[in-house]
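Provided herewith is a single structure, encoded as structure tokens, for subsequent inquiry.
Heads up, one of the protein chains got dropped from this complex, but the rest are sitting where they should.
Chain nomenclature is as follows: A, B and C, assigned in order of appearance, with residue numbering initiated at 1 for each chain independently.
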Amino acid sequence: MNKVVNNVQDAVDGIKDNMTLMLGGFGLCGIPENSIAELVKKGTTGLICISNNAGVDDFGLGLLLQNKQIKKMISSYVGENDEFERQMLSGELEVDLIPQGSLAERCRAGGAGIPAFYTPAGYGTEVAEGKEVRDFNGKPHILESALSADFAIVKAWKGDTEGNLVFKATARNFNPMMAMAGKITIAEVEELVPAGALDPNEIHTPGIFVQRIFQGARFEKRIEQRTTRSK
Amino acid sequence: MNKVVNNVQDAVDGIKDNMTLMLGGFGLCGIPENSIAELVKKGTTGLICISNNAGVDDFGLGLLLQNKQIKKMISSYVGENDEFERQMLSGELEVDLIPQGSLAERCRAGGAGIPAFYTPAGYGTEVAEGKEVRDFNGKPHILESALSADFAIVKAWKGDTEGNLVFKATARNFNPMMAMAGKITIAEVEELVPAGALDPNEIHTPGIFVQRIFQGARFEKRIEQRTTRSK
Amino acid sequence: MGLDKTGIAKRIAQELRDGWYVNLGIGIPTLVANYIPQGIEVEFQSENGVLGMGPFPFEGDEDADLINAGKQTITTMKGASFFDSATSFAMIRGQHVQLTVLGAMEVSESGDIANWKIPGKMVKGMGGAMDLVASADNIIVAMMHSNRAGVSKLLKSCSLPLTGVGCVKKVVTDLAVLEINGGAFHLLERAPGVSVEEIQSKTEGRLVVNGDVPEMSI
Partner (left out) sequence: MGLDKTGIAKRIAQELRDGWYVNLGIGIPTLVANYIPQGIEVEFQSENGVLGMGPFPFEGDEDADLINAGKQTITTMKGASFFDSATSFAMIRGQHVQLTVLGAMEVSESGDIANWKIPGKMVKGMGGAMDLVASADNIIVAMMHSNRAGVSKLLKSCSLPLTGVGCVKKVVTDLAVLEINGGAFHLLERAPGVSVEEIQSKTEGRLVVNGDVPEMSI
């Protein structure tokens, strides 16, 4: 089952204004940078983006923010993204802030046909407002619902023509769950290999979750906090 | 963090009468056969066993059944195990039959701190009796709760001294979720390797979920249905 | 008269579409894999944790660690993947599998299915069947039209404990292809040489026959 598309243009074909997207990555690590760049070029607007962060001011989802292409962010962390914080505080941007673990689990739930689950995270906080609270084992939990998206866009290290994916190190992060939760899932990979080249035992995301795959033309893989020690 | 125990006796130390155990495997594939054999020898009784199947009459959990060491089975399939079916129909054995996907998800939930979740599986059947029903997206779902166990016993292909595990082919099945859900998790492996010998990117079960690990003395790995074609 | 198991499998194989992921149950459904129509590509999922199942291994190549949900030794195709049971049922519950084919003891005119238990007599367990039928959009039941005692298995309502409610969309038996909707079995096709009257007489549930019913072409 060949899932290969020719290029990033074909990969993001069908992404329209006001759609909901999931985008893998944590900070700038493991983000689908080629697809994001193409969306910037394409100018699609009114997007609802589900992504742990929103990149930095001049890279990753930050580019879509600068361009006002995003109507709403569903994220866990704003962090050092000044434009994100500015648009949120000024009310230009709708923002749903979600605990990171709940965000990951809600994406997995969306892909796994689990419409809702209970978690202790966020009980007694703003996050719990309007949500059902129930005690289990004497501890209060809140009901969280599944998330899904019109398109999920993930980034992998290697992928084969059938859509099987392998991630590298901590660039895995949200990518596998989001791959599960997209109605259409696009995977951009650093290296595209023939079916059979990946060990079936070592595949992180089985191809069933991926509808389109392509090898990214170029990966900058920018580092957010370069911390080192001297030899 | 060295998790290595000397032998199967040390591995199952502390498993007492009337405890709840989770045992990995699907059919006879990927079952912790060394630990099961040791429990037979040890004669521990009144066990509540959570396992997809109960082995066959003369192998795997079937041995514990023959020996009347099991008080209750929590499983999804009885299949061709005559002794299991006989004890169940005669009422000698308590049995909780659970849809296979719900069993897997309930074990994962137990390990993941999710006390309960909604699933469509089993709605309108015996499985739903006494369980909360709720509609999501116009479809009825039932509320299923997490499972956990005093001990989880899993079987892996390779493991390192830190408890990191790699499974082989379909011998993976329930093992990763059960490893997550044991208060104490015992891993028996075909090959025990030093920390650092496994690629961190290819580990299926991180060592944090494993408290004891040992290399099994012998693996029979019996085949239940030997199906072949001729050359 | 009517089809044998192979015939049922062949007819069901005609329902396959290019690019589908398919889960085949134990028994007749397993045989479907042998009759994939030319020119289309499908991939088989087995709920014990493999995608891209291939044929049985050559003698001597069996691997105890590589089985299907029927516990049979199998092989894999290029591009296969292995995963744990939770991920496997995430695929199923999350509707990533396009077609499920499974056997049944009884099917009702409202699409209920029973296939895991005869109270007091036999308990196989539901295995993954309850997850499959509750989740899949597209479920085909493969079974004989009547049981060994000659009693219809297409009923007004199931007498055995249910596996799922209102979930079966299509039934392929030795006698007919039927679609379930609006609380009735709609007769789509007859097995070669089988009359509408025979199907009618062996169907306890409400049967709707609309105009001429074509013979299957297998």
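We take it that a residue touches a chain if its C-beta (ideal position, glycine included) is under 8 Å from a C-beta of that chain, and two chains touch if they have at least 3 such contacts.
Keep in mind that what you see is a predicted model, and the values were worked out from it rather than measured.
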Neighbouring shown chains of the undisplayed chain, as defined at the top: A, B
Sole residue of A:30, A:115, A:159 or A:200 that reaches the chain not shown, by the stated touch rule: A:30
Touching the absent chain when the full complex is considered, from A:18, A:67 or A:125: A:125
Selected from B:33, B:160, B:188 or B:224 as touching the chain missing from the view: B:160
Touching residues on subunit A - with respect to the absent chain: 26-30, 52, 75-79, 85, 88-89, 95, 97, 99-105, 107-108, 119-127, 157, 167-177, 204, 221-231
Residues in subunit B touching the chain absent from view: 1, 108, 110-114, 160-162, 164, 180, 194-196, 200-201, 203, 206-209
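The rule we apply is simple: only the chains that are shown with their structure count from here on.
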Farthest chain (mean CA position) relative to subunit C: A
Chain pair showing more contacts of the two, B-C and A-C: B-C
CA centroid of subunit A to CA centroid of subunit B, Å: 32
Separation of mean Cα positions, subunit C and subunit B [Å, integer]: 28
Residues within subunit A bordering two or more other chains: 112-114, 200-201
Multi-partner residues of subunit C (each touching 2 or more other chains): 50, 82-83, 86, 89, 92-93, 135
